[in-house]
Structures are given as structure tokens and as C-alpha cells.
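Since the structure comes first, as C-alpha cells, the remarks are kept for the end.
A single protein chain has been omitted; all remaining protein chains appear in their positions.
On to chain A.
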């Protein structure tokens, strides 16, 4: 058991980390207009959905007497089904996400965490349940879950050079969001997506890239190293490689898009130089569309 001052100090250090990311994410989420969240079918809920003729087996208290009195048959008042959806979010935490070509832009990882948390804020406000893959817990709703996600996102941990999505305990017909730069090997991504598709899980792939990764503005004799230093490639004339690099990048994007199409997912490529708002809008729409 730690002493009170120590505990307080740690708590303050933790609280010091939380507000900026959460506040920023909430600021971002506030800009998205909330719409109706009905499931477009009868079920448990608050909103009126339709009247239907009473069938045998309906409880007497389910009959809407006011409507029934206007005709000879009995009617039952049905409400729209408003079940909460579970959404799993996976954020790539590999070292490759630490890259920023310009300090002003911020790293890809920052953008990914911001997007993930903003999406989580939106979903929680809409009453959905959210889970973060890194937490490993089942999806939950509420402000507390947001704080847990924030904490998990800001916690430092041991990280590989390139990340691969890993979502455990995904229930059938849930939603999922994968946010990464998808520059590492594609096989784990494909495997995970196939597994998700098998369970009827639909979702969105968000690829976050730095402008430098899109433009390859390098020249001269250069040794390129991955962020962890595991991969390296030496060239004498970096400028000559540009065309071929861009071809490969385009091929990678096409592959991801194909993969998404095949599994019924959505794919979006976002650059850190763009506004996070646009990516969030797309993400929100992508999650809404398949509902």
C-alpha cells in the first residue's frame, strides 16, 4: 500500500496525461452531429415503431387500448429495437507509428489514438459498447470505459517494429475498427479480417500515413531504417527509387481495399497532414452504414 502523498503524485501524473487526449477527442467528437440510432426494426426501445394486429400469445398488457378502441381488432404498440452494438477498436501501437516527417504534423500514432478515442467517445455517447483490443476486456459502455481506454492508449508498452491486428473475444455480428499504417506484413491482417468475416463481424480499416510516406521526398545516398532498426535498405540515389516506391505503395493500398471489399469491410486512407475531422466523419459514417 503506497502512502497518501505518493498515491496522489501518481494520480496527478496520470490525470495530467489524460485530459489532453480525452479533451481533444471529445472536442473532435462534439463536431459530429448525432443522429437517430434506431435499429430499424421492432424490439426493445423507447421510440414508437409501429402498430400491429394482436396475435395469440401477446400479453394483454401489451395491447394498446387507445388504438384498439378505434377499430374492432386489437392492436399492439411496438417499439423500435434499440439494442446497443459492440465495437472493437484496434490501434496499431508498433514503433512504425512513431514516425513524423515534420514535428509540427505529429506522429501517426498520435493521430491513430486520437481517432480511436474520438470514435469511442462518439460510440459511448450513442449508447454503444466499446472495447479496445489492447485492454482485452469485453465491450462496455459509460464514461468509465472511456477513461479506461484513454489510460490504455497512453500507457507505454513494449512494441515491435510493425504491428498486426489481434482481437480476441470478438462476439459474432459485432463491429470492429482497425487503425494502423498497414506497412508491415499483410498476412496477419488478412488472417484477422478473414476470421472476423467468418463471424459476421463488419468494420472499417483506417490506414494512417505520413505525407512523407506518400511523397518520398528523399535524394542522394541514403540508408533507410525502420523505426526499430530491424529493417534497413541502402541506396545511392534515393531519388531514383521514388517512382517504384510509389508504385508499391499504391499496390499495397489496392490490396487492402480488395481485402476489405472481399470481407465486407470499409477501407480509408488518411494522412496526418489532413484534418482529423474528415477521418472521424468517414469512420462514423462507415460504422453507421452497415448498421
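Definition applied: a contact is a pair of C-beta atoms (placed from the backbone, for glycine too) under 8 Å apart; a residue touches a chain by one contact, two chains touch by 3 or more; residues count from 1.
Just so we're on the same page, contacts and distances are computed from a predicted model.
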item: Undepicted complex member, UniProt protein name, chosen from "Na+/H+ antiporter subunit E", "Sarcosine oxidase subunit gamma", "ABC transporter permease" or "N-terminal double-transmembrane domain-containing protein"; value: "N-terminal double-transmembrane domain-containing protein"
item: Full-complex contact with the absent chain, from A:136, A:169, A:200 or A:217; value: A:217
item: Per the touch definition above, residue among A:49, A:162 or A:178 touching the missing chain; value: A:162
item: Contacting the left-out chain in the complete assembly, out of A:120, A:133 or A:183; value: A:183
item: Identified contact with the non-displayed chain, of A:47, A:166, A:240 or A:258; value: A:240
item: On chain A, residues whose C-beta touches the chain left out of the figure; value: 96-97, 99, 162, 181, 183-185, 210, 212-213, 216-227, 231-241, 244-245, 248-249, 252
